[in-house]
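Working notes, beginning with the structure itself.
Note that this complex is displayed minus one protein chain, with the remaining chains in position.
Presenting subunit A:
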Amino acid sequence: MGRYVIRRLLQMIPVFIGATLLIFLMVNVMGDPIAGLCGERQCDPATATQLRKEFGLDQPVWQQYLTYMGNVFTGDFGTAFNGQPVTELMGSAFPVTIRLTIVAILFEIVIGITLGVITGLRRGRPVDSGVLLLTLVVISVPTFVTGLLLQLLLGVEWGWIKPSVSPDAAFGELIVPGLVLASVSLAYVTRLTRTSIAENRRSDYVRTAVAKGLPRRRVITKHLLRNSLIPVVTFIGTDIGALMGGAIVTERIFNIHGVGYQLYQGILRQNTQTVVGFVTVLVIVFLVANLLVDLLYAVLDPRIRYA
């Protein structure tokens, strides 16, 4: 087990280097970021040279990359164009996005799995068809439509929530944005759980459990659900990374100053340091989430074990 974890952690190194290098090259291909710093007018050449030197943009790309990686290992992610250290930007953006992600994941787990179990056990009944239809609608409607619609109805028309999230972004304010962010994944979790439950319901061990005279609740939670959760856990695990990096639409609609917003600004202003820094952290989140999923397998099904 320990060796497995170490091996997985070591695997992160090449992925980490590859991903940062790719992002670094991609941002650099877009041209000279200093050109956009002076607005509609041309920067005067002396200041432009000076700025280029300050941000290390006068060096060849490979050298910029090496310097950057060297700094990253000492915890220095560089400076954004507005003079703020990127670590400071991360310090303000990541907690917000993590909170948003937690809300979204909770929705997925609580609503998604509950609906999945209910429909899985009542396959073909009106409840099942109803939920299937509902999830189909949720999947086919783009997030920004759901987001804007909820914002308009709950925020403006009925006044139940504030249409925008304050800089604090407390958990309470993130419930609606979290639901919007989770909506599509939630529908997938429901469908995955439903199929998995429906399939395992006919398996031998469930029949045995029922034959032993175990209470229905115990059969469902301990035997049926536990075995049906493996594909769902895989999905939710990979979704953590996707939600954190892909929250940009939701964050824009609800004015959440999270990772998506910072990345968007970084790309618009072609700020290599911001973009690479944030993507680096997101890559780590993806890798760790995947590792967690693999470890959870062993909890759910003791037959799956890593020597």
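One rule holds for everything that comes next: a residue touches a chain if its C-beta (ideal position, glycine included) is under 8 Å from a C-beta of that chain, and two chains touch if they have at least 3 such contacts; residues count from 1.
The rule we apply is simple: contacts and distances are computed from a predicted model.
*Asks:* The complex has one chain missing from view, so what does its UniProt entry call it, picking from "Carbon monoxide dehydrogenase small subunit", "Tryptophan synthase beta chain", "LivH3" or "ABC transporter substrate-binding protein"?
*Replies:* Of the names offered in "Carbon monoxide dehydrogenase small subunit", "Tryptophan synthase beta chain", "LivH3" or "ABC transporter substrate-binding protein", the absent chain's UniProt record gives "ABC transporter substrate-binding protein".
*Asks:* Hey, which of A:P95, A:P142 or A:P231 is the one touching the hidden chain?
*Replies:* The one listed residue touching the chain not shown is A:P95.
*Asks:* List the subunit A residues touching the unshown chain?
*Replies:* Touch with the absent chain occurs at residues 1-2, 5, 30-33, 35-47, 49-51, 54, 81-84, 88-89, 91-92, 94-96, 98-99, 102, 151-152, 155-156, 159, 162-164, 166-170, 251-257, 261-262, 264-265, 267-270, 288, 291-292, 295-296, 298-299, 302, 305-306.
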